[in-house]
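Data block below; observations after.
Heads up, this is only part of the complex; the chains shown haven't been moved.
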Amino acid sequence: MKTPEAIAAIPMRNVGPIKIAGDVLDEELYVPLATLETPLWPSVRRGALLSRAAAGIQVVVVDACMTRSVVLEGPDAKTILQVVGALESHREALEQVVAGTSRFARLRDWHVQMVGNLLYLRFEMQTGDAAGHNMVTKAADALIAWLLQRYPALAYVSISANFCTDKKVSAVNGILGRGHSVIAELLVSEDLCQKHLRTTPEKIVQLHIKKNLIGTVLAGGLRSANAHFANILLAFYLATGQDAANIVEGSQGMVHAELRESDLYFSVTLPNIIVGTVGSGKQWPFVQENLKALGCVEPREPGQNAKRLAAIIAATVLCGELSLLAAQTNPGELVDSHLRLERIDNAQGQPHG
Amino acid sequence: MKTPEAIAAIPMRNVGPIKIAGDVLDEELYVPLATLETPLWPSVRRGALLSRAAAGIQVVVVDACMTRSVVLEGPDAKTILQVVGALESHREALEQVVAGTSRFARLRDWHVQMVGNLLYLRFEMQTGDAAGHNMVTKAADALIAWLLQRYPALAYVSISANFCTDKKVSAVNGILGRGHSVIAELLVSEDLCQKHLRTTPEKIVQLHIKKNLIGTVLAGGLRSANAHFANILLAFYLATGQDAANIVEGSQGMVHAELRESDLYFSVTLPNIIVGTVGSGKQWPFVQENLKALGCVEPREPGQNAKRLAAIIAATVLCGELSLLAAQTNPGELVDSHLRLERIDNAQGQPHG
């Protein structure tokens, strides 16, 4: 058996246009979604239609950084606490170590956890328009070398300590931040809710509480209150060349919905959108094409293209999430539409692969 | 702007062969991995080489089922507790309701959670060779109709209650089961460890404890102790047409490693491999080709092809996980190899897309 070179030809469509407003961007645009779960397309499309019928999806980007944690060990807690205490006075040196590893990596801060004689350091960096996985690893490598040289009592344990944390469930990423933290909001009148979603604001709010909040708590969920953020993130990440396994932490986001008089306020909060517009995975033609169509490879300040991309993703997640929740408020609708749409889309959507 | 029909051309390679032993299969085979993170290929390849140098990866499939939870509401807890108490006497009727919705769906059991006047029912089914997302939704739809008709005091809330739970972080999936629960194990002598992994059994064990166990606990992880299960699952899921967002729960698995004299016992436990060999997403040519090459579209009893696929995936995860951990025991190795491999593989791996 030989090792063929081949591709997995994941069906992809541009869906929209979604109307997005806010400081980061203010325009209507199509979003590329690559997925084998083809009912996702009409689901996001319905949300996009609603975004245009309403006043657009407001998006704010709260923060952005990338992190890597390392673990070192010393003889005892006292020794490592002394190192921890001394680090602040070496902030400038540490910043230089990081800056020396890349044109774009900048050390912003670090967080410490101690467990007995083990020292966990979580470095928080800015990485320009790259998602930054490799950039922070390279910087962490240099930081370890610096630390081990300066503090001979310390010994190497691991360049990655799972306190980062990458592609794994955690609370730390939501609390301390990793990737872009983005909020998208939409106000929907009762009429538009009826017309486009075939439901009421009240029903959406109640479903969100009983499913996304209470149901998730019952499931032993962690920092998560949504129906299917992961689906939308995966499709978008694949289409734009991201490290798509980061949907694990991406899935840990929250819907917040409430009645405003008789209207619906609907929001999605995504603390961990880990994306870039340059770097690993961005060289493929379909990726470049999509990033270009999204306006994310323009000459801008470092980080601004990635920020724009993250904002668009959050708006897309809102479209897909609201649409699915609306469907689930009506008994039978999910099953009917899923079966129907899979037939239709599969017929239409046969990719060229 | 029009809506083009297109594909995301994810680079794919067959890696291996991996030597797998056990009751489910006993052979050497290549596995298809579709990923933009191309260093994953040599990483799994190194584990595969080790599997052949050693006595093969032992795999056991512990269990398999698919679940869907619904939420209904009543006037008070007393009323819903009466329904819960009565359900057992209607087991046969409920089984018939499920069997009536599909040739393959079989109701196996259900679990109940009550929150005040809210009733959460998590139905556990067998779904043949399908992953079963749609099958259990359709069955749950019919179960709701039956329940609402029989118990007029109940009202519909949602066909999916997040207590299932699909593509979201949870503890329930690991504790009660969802998808295939699989364990893969490999015994590696100290010599082979040195030769192929450039490290020692002791170093692997220590790294696993300080990174996968302690580091994850610090991160506020949940039912998870691994380095990058998600990466390997994603690549395998994409290559075989799975609903790849299920890597979210797939990522919640555990390594267990220990010294056996001077040898290394290394295992991966994956409680939630959610895969099928038929159904949604399996119709694409590259998927069919891969499933066929893996021997997973043979005429077998319902469920046996999916079981075989799950077993192969667990062995693949072991290869990739062990290889990465080994790299992280050596300072600098991860950064060096990552940078080197990305260059090499990107040069070689240009897909035809």
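The letters A and B name the chains in turn, as written, and every chain counts its residues from 1.
One rule holds in what follows: a contact is a pair of C-beta atoms (placed from the backbone, for glycine too) under 8 Å apart; a residue touches a chain by one contact, two chains touch by 3 or more.
Predicted model, so just to flag it, every value in this text is computed and none were measured.
Number of identical chains making up the complete complex in this structure, 2 of which are shown: 4.
Rule of thumb we're sticking to: only the chains that are shown with their structure count from here on.
The rotation relating subunit A to subunit B, fitted on Cα atoms, amounts to 180°, rounded to the nearest 5.
Residues 1-15, 17, 29-30, 32, 34, 36-37, 69, 71, 73, 113, 115, 118, 120, 134, 137-138, 141, 144-145, 156-173, 175, 206-207, 210-212, 214-216, 218-224, 226-228, 230-231, 233-234, 238-239, 241-245, 247-248, 251-252, 280-281, 283-286, 293, 328-329, 331-332, 334-335, 338-339, 342, 346, 348-349, 351-353 of subunit B touch subunit A in their complex.
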